[in-house]
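Beneath this line is the structure, given in structure tokens, with notes to follow.
Every protein chain of the complex appears in place save one, which is left out.
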Amino acid sequence: MLESRLTLAEFKRRAEQALNDPRLQQALAGATRHFREGRERAWAELPDVDALRDQLKEIRAATIARLAEHLETFERNATAAGAHVHWARDGEEANRIIVDIAQRHQVRLLVKSKSMTGEEIRVNPALEAAGIIPVETDLGEWIVQLAGESPSHIIAPAIHKTRQQVAELLSRATGRSLPVDDIPALTAVAREFLRDKFLRADMGLTGVNVAVAETGSIVLVTNEGNGRMVTSAPPVHVAIMGVEKIVPTWNEAAVWLQLLARSATGQPLSVYTTVITGPARREDADGPQELHIIILDHNRTQALGTPFEEVLQCIRCGSCLNVCPVYREVGGNAYGSPYSGPIGIVVTPLIFGLEAYPALPHACTLCGACKEVCPARIDLPRMILEWRHEESRRGLLPRSDLWSERWAAWLLAHPRLWRALTRILRWVQAPFKRDGQVRLPPPFQITGERDLPSLASRSFREMWDAGDVDADGGDAHGRT
Amino acid sequence: MAAREDILRRLRAHLRTASLPAPWQSRRHFPHLVERFCQALEEVGGEALVVQGEDAARERLHDLLGDLAAHRVVMNNEPPLNQWNLPQRWPEYHWFVVGQSDGDVRTFAASADVGISAALAALAETGTVVLGSGPGRSRLATLLPPVHIAIVPASIITVDMFTWVSQRPQPMPAALTFVTGPSKTADIEQTLITGVHGPRRIIAILIT
Partner (left out) sequence: MPTVAFFATCIVDNIMPEIGVAAVRLLRAAGYEVVFPSGQTCCGQPFYNSGLREQSLPLAQRTVEIFEPYDAVVLPSGSCTAMLRVEYPHLFADTPDWLARARALAAKTFELTEFLVHQAHWTPPRWNGAPSITYHDSCHMYRMLGLHDEPRRLLRAAGYTIVEMEESHFCCGFGGLFSVRMANISNAITRDKLRQALETSAPLLVSADPGCIMQMRGMLKDTDLRVEHVAVMLAQALHEGQGEDMRREA
């Protein structure tokens, strides 16, 4: 759930919980590997994936550079197709628009297809406060909603749940006693239960994978079919999109769609890619009578002209999560944001403010795997570094860290003092040395289970100055 | 309106010169579109049947309905289906023809055994069937029943999404859906299950 302040200590505490959860660990390892291998296979099958990624990058960069233009074109064409286009500066405005539409149509029951922007703006509590019941229909999101938790992965929200836990949740939700070990049966129950909701719902609420300005269309991508249901069955459809989720024409949309599913799950295309252009036409057999599209800013425009602008190029595929060593260990819940993993630690401070999430820029080893696999070649490590720099500028780093790092940097800039210090430390470490490692008493064992290396009895410099580093004989050992 | 003006103002402040790259041209070269389509569809758990001529297609469809032990069949009223007179030919089934039959398509489709449609296009690369809404074309007819049968003349198969773009419908229908295989999820313990909210079987009858 969204944080008032996710400190380093809190993040570490959640991480610890995740690390000690064997079921979660197994699920994370399995799911991330599955998606990783899927992406590798799906990319390898394309004739020219590297060039296609370059194309996507160029498209995204060029689009973001002229976003106003494309959004206006989109609005014009969507309106001509019969949609109502709304603009919202923040979550509050967006929720007011949504609740307003719902109230005008006396909505009681609302079905939702996956929307990360919806989570971002906390639309469910806003609907509930207005007496409207929102039901998640993406099976993973529904499970997580029933559990009152947040999703642990952008693409697979419920990987942390066992079948037993799911059976329990569904049993409670449906008022039936469901078999714990029968996943097909559980899915069948979910199908039946949610189908009833689809067909009775007064309104459907979705996100948007990508909007196409050329035709005023919005594209929704699902595997289950809930995207089709939510946009076909209820009489009113409301879609929320971030300002950056747009392409100018179908040429660009095709590149986006060609890479999205392959990168996210390894599928060539998701089972259902639904393109909505306005509400149902008069002569259509079915479909919603009204379509509302809400264009949401929520601090995205703040990124323009800053080093963080590049993050707006994200197509929300989740590839970065599956290769991130930190994400692979702790899963999505630890991040306290709808966006986790590498994309999460860059976009969360942007949207919600760095002050609320000071831990996130540090939840990273800067390994660069995310950048390596991003279909849009987004330089996430660069922006993570930038957030760290920003934290330092705003004084958000823990004081103790800052103090010790400043001293260390100062000492290293003064070699003679540094050498003097290392000589002292060699002496101090002696009682704690064992097998070339150092094990300090608990309050000082800052590396937890991991042993620290001991300082060598002679530094390389000392050996060099003593003439002990030479080609043929001489002391090869670093210590006595 | 204030929100719109505010957002656009902020965006316009950062407007820069930028040109899009030239449209991506498909780099796929399939010797046989039908073959590739069938292969791709089967790989994602769909079924593809290839027949020669509309008569054979009709026969195959009849066999299928028998195999499925279908009773209630909902059908989109679009070419070539609308020329086949199926409710007259096979009165043993309880038919709902979209745009023609009385009653609500949703109610019927919710209890139908099979939904039959044609298609706007098909993508060979991914085994995708492209459906469009319109008069006589129900969205729910191909979504609610557990089995969806799509009649796909080989002439509408195109290479991939990129070649499709150059021949896409203008104007776009209210709902256009790329359907690639049966509905599925792996949300519970990463176990693959078909037939979640949409059909658990999709069968394409290709007419060469």
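Each chain gets a letter, A and B, in the order it is written, and its residues are counted from 1.
By our rule, a residue touches a chain if its C-beta (ideal position, glycine included) is under 8 Å from a C-beta of that chain, and two chains touch if they have at least 3 such contacts.
Predicted model only: the values in this text are computed from it and were never measured.
Would you list the chains present here that the left-out chain is in contact with?
The chain that is not shown is in contact with A.
In the complete assembly, which of A:16, A:128, A:283 or A:355 touches the absent chain?
Answering carefully, the residue with contact to the hidden chain is A:16.
In the complete complex, which positions of subunit A touch the hidden chain?
8, 11-12, 15-16, 19, 325-326, 328-330, 361-369, 371-372, 382, 385, 387-392, 397, 401-402, 405-406, 408-410, 412-413, 415, 418, 422, 435-437, 446-456, 458-461, 463-465, 469, 471, 475-479
Methods note: only the chains that are shown with their structure count from here on.
In the complex formed with subunit A, which residues of subunit B make contact?
Interface residues on the subunit B side: 3-4, 6-8, 10-21, 23-24, 27-28, 40, 44, 76, 98-99, 105-106, 110, 123, 125-126, 128, 133-141, 143-144, 160-162, 164-165, 168, 171-191, 193, 195-199.
Could you please specify the touching residues of subunit A with respect to subunit B in the complex?
Against subunit B, the touching part of subunit A is residues 27, 30-31, 34, 47-48, 52, 55, 58-59, 61-63, 65-69, 71-72, 81, 86-89, 93, 137-140, 143, 156-159, 161-163, 166, 183-184, 186-187, 190-191, 194-195, 198-199, 215, 217, 223-226, 228-229, 231-233, 243, 248, 250-255, 257-258, 267-281, 283-287, 295, 297, 301, 304-305.
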